[in-house]
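A single structure is presented below for examination.
Here the complex is missing a single protein chain, while all its other protein chains stay put.
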Amino acid sequence: MSIQVKFFASLKETLNIDDHDIKSATTAGEAWDIATTNAERPDNLLVAINLEYAQFESTVKDGDEIAFFPPVTGG
Amino acid sequence: MSIQVKFFASLKETLNIDDHDIKSATTAGEAWDIATTNAERPDNLLVAINLEYAQFESTVKDGDEIAFFPPVTGG
Amino acid sequence: MATYILEQSFNPWESISEHQKSTTLHNQFGATATFIGTMRDFNDNETVSAMMLEHYPAMTQHYLEKLINEAKKKWDLLDILIIHRVGNIEPGDPIMLIACWSSHRRASLEACSWLIEELKHRAPFWKKETRINGEYWVEKNTDGL
Partner (left out) sequence: MATYILEQSFNPWESISEHQKSTTLHNQFGATATFIGTMRDFNDNETVSAMMLEHYPAMTQHYLEKLINEAKKKWDLLDILIIHRVGNIEPGDPIMLIACWSSHRRASLEACSWLIEELKHRAPFWKKETRINGEYWVEKNTDGL
């Protein structure tokens, strides 16, 4: 029983945090709080659940992959 | 003293006419009448004087190059 | 800025690549938008086996330069390349190439689209298609399609 949590780009550096699993969470926002031990959410923070953009209120379930990252700047 | 008259594409074939000089004309329309011996002007006929699009009422002068052609279809 | 009217077939990607190398654009451009128009082997649901492209050389040269100057006034462009075929063309042959280089994407994209439409509606080229039943002059260009 676990949820994978990933961080990217400036967010990963600012939080100084590695990708890791958490045991459970009911929403993406709760996953953030657990994974970062309640770090403040930056402005413009984006979240994806299983490779799709989601909201912090979106529900998560066992086995999900949740990613947090800043605005994208590719292209 | 002469004005060059040119014809292009389907127009040249339909009229069965070669590029030639005429002695004088006051307007592009008159140049058409003289050069084609009063052929009817086709719908969509275009005219250029010295490489710029013009009107049949546009004045022409000695030494001008007048071209008549159908709608362009390049690209 | 360069324009070429060619009587032989050309490789559009090599032409763009060579033009880009020949310029002093290195490390200045961030965006390149290109468009290639290619001869298909059918039109209006009919097989087209060959095409002849006639033009009015002096006016063509004048108009291509005029379009380039107008585009440079409208957008912040670093370079423009226009190539157009004339003469006998076979299916699969590129007919027209337009390439625009700029610092940022909007200028090159908008200029490229604008140049296509202006060239199609103002530059003195005429296409004659060889179809099964004979040769036909194309009567007019489609409107932005």
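Residue numbering begins at 1 within each chain, and the chains themselves are lettered A, B and C in the order written.
Everything that follows uses one rule, which is that contacts are C-beta pairs under 8 Å (C-beta built on N, C-alpha and C of every residue); 3 or more make two chains touch, one makes a residue touch a chain.
Please read these numbers as outputs of a predicted model, since none were measured by experiment.
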| item | value |
| --- | --- |
| Shown chains touched by the chain that is not drawn here | A, C |
| Of C:74, C:106 or C:140, the residue in touch with the unshown chain | C:106 |
| Chain A residues that touch the omitted chain in the full complex | 6, 8-10, 13, 44, 48, 51-53, 65, 67, 69-75 |
| Residue ranges of chain C at the interface with the undisplayed chain | 11-14, 16-17, 26-41, 91-92, 103-106, 108-109, 112-113, 116, 142, 144-145 |
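Going forward, only the chains that are shown with their structure count from here on.
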| item | value |
| --- | --- |
| Chain B and chain C, separation of their C-alpha mean positions in angstrom | 26 |
| Length of the line joining the C-alpha centres of chain A and chain C, rounded to whole Å | 48 |
| Overlap residues in chain A, where contacts from two or more other chains coincide | none |
| Of all residues in chain C, the ones touching two or more other chains | none |
